[in-house]
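Only a portion of the chains appears, each positioned as in the full assembly.
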Amino acid sequence: MVKQRIVIKLSGSLFNFDTQASQLKEYAQLIKKIGEHFQPIVVTGGGRIARFYINLSRDMGLDEAGLDLTGIMVSHLNAKLLISGLGNICYPTTPKNLEEISLALVSEKIIITGGIYPGQSTNATSALIAERTGAVKFFNATDVEGIYDSDPRINPNARQYDTIDVKKCIDMLRNENSMAGTYDLMDLISLKVIERSRLPTVVFKSSIENIEKLVLNGIHIGTEITI
Amino acid sequence: MVKQRIVIKLSGSLFNFDTQASQLKEYAQLIKKIGEHFQPIVVTGGGRIARFYINLSRDMGLDEAGLDLTGIMVSHLNAKLLISGLGNICYPTTPKNLEEISLALVSEKIIITGGIYPGQSTNATSALIAERTGAVKFFNATDVEGIYDSDPRINPNARQYDTIDVKKCIDMLRNENSMAGTYDLMDLISLKVIERSRLPTVVFKSSIENIEKLVLNGIHIGTEITI
Amino acid sequence: MVKQRIVIKLSGSLFNFDTQASQLKEYAQLIKKIGEHFQPIVVTGGGRIARFYINLSRDMGLDEAGLDLTGIMVSHLNAKLLISGLGNICYPTTPKNLEEISLALVSEKIIITGGIYPGQSTNATSALIAERTGAVKFFNATDVEGIYDSDPRINPNARQYDTIDVKKCIDMLRNENSMAGTYDLMDLISLKVIERSRLPTVVFKSSIENIEKLVLNGIHIGTEITI
Amino acid sequence: MVKQRIVIKLSGSLFNFDTQASQLKEYAQLIKKIGEHFQPIVVTGGGRIARFYINLSRDMGLDEAGLDLTGIMVSHLNAKLLISGLGNICYPTTPKNLEEISLALVSEKIIITGGIYPGQSTNATSALIAERTGAVKFFNATDVEGIYDSDPRINPNARQYDTIDVKKCIDMLRNENSMAGTYDLMDLISLKVIERSRLPTVVFKSSIENIEKLVLNGIHIGTEITI
């Protein structure tokens, strides 16, 4: 029987100049465990090394779309780090577009990839991948705890939502007043994709424990975006 | 000497079940004339035939990202119609992503393509192409006359802007009150790309005369988005 | 155990400007049922939308080989409609040449594709695919009931063959007297491929009922080409 | 100014287990000279080495379409031999399909390739290439002197045509009576392509002298197929 698919976006902050293999191995182990229950498609961000190459390239004169492509290339280097820790249960390459992802699915293996399209955040890309692969849920592991009613870095009384309707979320992002600090976390395209495909989504702080709780144990964490 | 590059987005409404070769030939002729002064990169929309395949595919059960890919495929069929009318002065195939567009540029020929990335309108794609090719201007030939301060289909007193700042434009789109009727015309991603790359852009009603006036004669038409 | 392979050519007449998803879904359901017994490779024709693009492209000045490529592209859009109705039991993309078909076979999934080579009808292409995939039978679902001893549209007494030897069939096509009306149906290259590979072939009128009878129930319909 | 294009099919008999570089260099030199006046697209046959691999592969159990692909692969090895003798004035790789040929044309260099599509002779492929590249003439350098009214190996009085109408030629091939000995030379698909595109074609015996006379000096040799 074909396993249900889920998409997990891993924050690029996991990949840094001082990243240790031990940390990544824990993630690889967790993904392996998840792979016993689901066919996970994991999307890695670019993180600081991406920003290093992007900044240097911008200074060299590279255009913004070109910079997006540079960031994508680094996110694939990051994805390959996780593939290295998973062996035969993982698809051996990082798909480069939605068609390659469709083909990779046929293997029924764990799939790990990076960004695929310029002009989109990896959040938006992950949501598109969730659509294309018929994923039952999109887990967005980010650098913040969830979605707040105002910027928690400014307002000490900011309240985190347990659940939020996607329409309200889009509205908030439109008005930019309360979500400023969490902008990267859930941008407009990804929200619109979530809305059009009625894709169940959770935004939460990335950690081994949190992913395990949410994905494997079904314990509520962070903010669930409802449709 | 290398010619300056411009990007022209052609509304998909040009391509329909009753489109005549005579109409397309006029466009081809015009593009040829433009090609004497610039290296134009023309991006065609999908139009009604795209919508026909998209609707049928949706009824068949295809996911939304898959539908985007279907629309992209039809837009390339449309692009090939124009290539057929241009001969050797035109790049012979329709590039499928930004890297293929970069390679096509080397030929110094006219380039005609369709949509390239799912999750994006052809407007957004055209703006990314403008970034990547270093285009000096983005001409967005649409189905409306320009950008209005309120929806002209509802408000008979709606006023069309001659020029509008990109920030104001983004703001209007965010609030969705005044631009509802023109939503397709200039979506948020394309505006953000225009903003980040300070890309001079004109939104205007697509016609042979208008493109000729604007691109070849430098006469102001429609709405110029300023940065 | 690997299933036996069969090739089914589906007449392009199924794909038209007024095609309904309900019709295509019936075909998808049938292909699914066939997939329980065989590994079917389904080849879709281009139909009227292909002819629309071909006529328009010809008027634009496209050469004949280029027109073949246009028709092939539309046949792949048609193929994708059926893929959309089949989900995970179907190979997710339409192979573009014989090598891609060989690779797709490895998945042991249902394969749906369109034309692949210019200068050949989809009949001939289907016969080549049958060769390359080691198919045990080639089902050619067409717009006519079978092969006649004279053109049934002219001669009211034309008699349909139950079986016909491939050599006689080639002979008739050579002389063009009796098969004029059915030329598209079984062209010379496909017959020669059938002959060289001793490929059992049935030519019959495309319908859900007929395909079901022939492929699933083994009831004789149309004309069997014997070697 | 872009040069006119011509297609030259070179008989595979040029490429054999005892072929000498000196012979091939003469051909390379001739192609170079032709390249000063035209943009030649040269298509090489497979010859005996192709037949060696085809026979061995058939004995191994390879299907007929697979054998076509084997022959194509050897014809590309042959094509590369000529490329090796031409240096920078020649496109550096052998295009694998019509799209790659279109892209190669952009270079304005001499193009040398082998067969491209299974189920077709290199004659037919060459005719399709002539269509797609807008070639003004198709020179088919073969192993016989031209087209005869009966098989010259049987009938000592067989008369060679100076010119023959393509319709008559197709007719003769259909009846197979008079063209038996020259069957490989001009098969039905290539004739139909020649007919549909009104492609001026000459069939003649391959030799340095003959190609030079015909292509460079415009002296009539062999049989001209008229439309």
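Lettered A, B, C and D in written order, each chain numbered from 1.
As a convention for this text, a contact is a pair of C-beta atoms (placed from the backbone, for glycine too) under 8 Å apart; a residue touches a chain by one contact, two chains touch by 3 or more.
Nothing here was measured: the structure is a model prediction, and the numbers come from that model.
A.B. asks: For validation: placed chains = 4, all identical. Expected total copies in the complex?
C.D. replies: 6
Here, only the chains that are shown with their structure count from here on.
A.B. asks: Looking at CA centres, what chain is most distant from chain C?
C.D. replies: A
A.B. asks: Could you let me know which interface, B-D or C-D, is made of more C-beta pairs in contact?
C.D. replies: More contacting C-beta pairs are found at C-D.
A.B. asks: If you average the CA atoms of chain C and of chain D, how many Å lie between those two points?
C.D. replies: 30
A.B. asks: Between chain B and chain D, what is the gap in Å from one C-alpha centre to the other?
C.D. replies: 43
A.B. asks: Check each residue of chain B and list the ones that touch at least two other chains.
C.D. replies: Chain B, residues with two or more chain partners: 66, 87.
A.B. asks: Based on which chains are in contact, what kind of graph results: line, ring, star, complete or other?
C.D. replies: It is other, because the touches fit no line, ring, star or complete pattern.
A.B. asks: Go ahead and list every pair of chains that touch.
C.D. replies: Contact pairs between chains: A-B, A-C, B-C, B-D, C-D.
A.B. asks: Could you pull out which chain B residues touch chain D in their complex?
C.D. replies: 87-88, 91-93, 107, 109
A.B. asks: Which positions of chain D touch chain B when the two form their complex?
C.D. replies: The touching residues are 2, 99, 102-103, 105-106, 134.
A.B. asks: Using the touch definition from the top, list the residues of chain C that touch chain D in their complex.
C.D. replies: 63-66, 68-69, 97-99, 117-120, 124-125, 127-129, 131-132, 134, 174-176, 188-189, 193, 196-197
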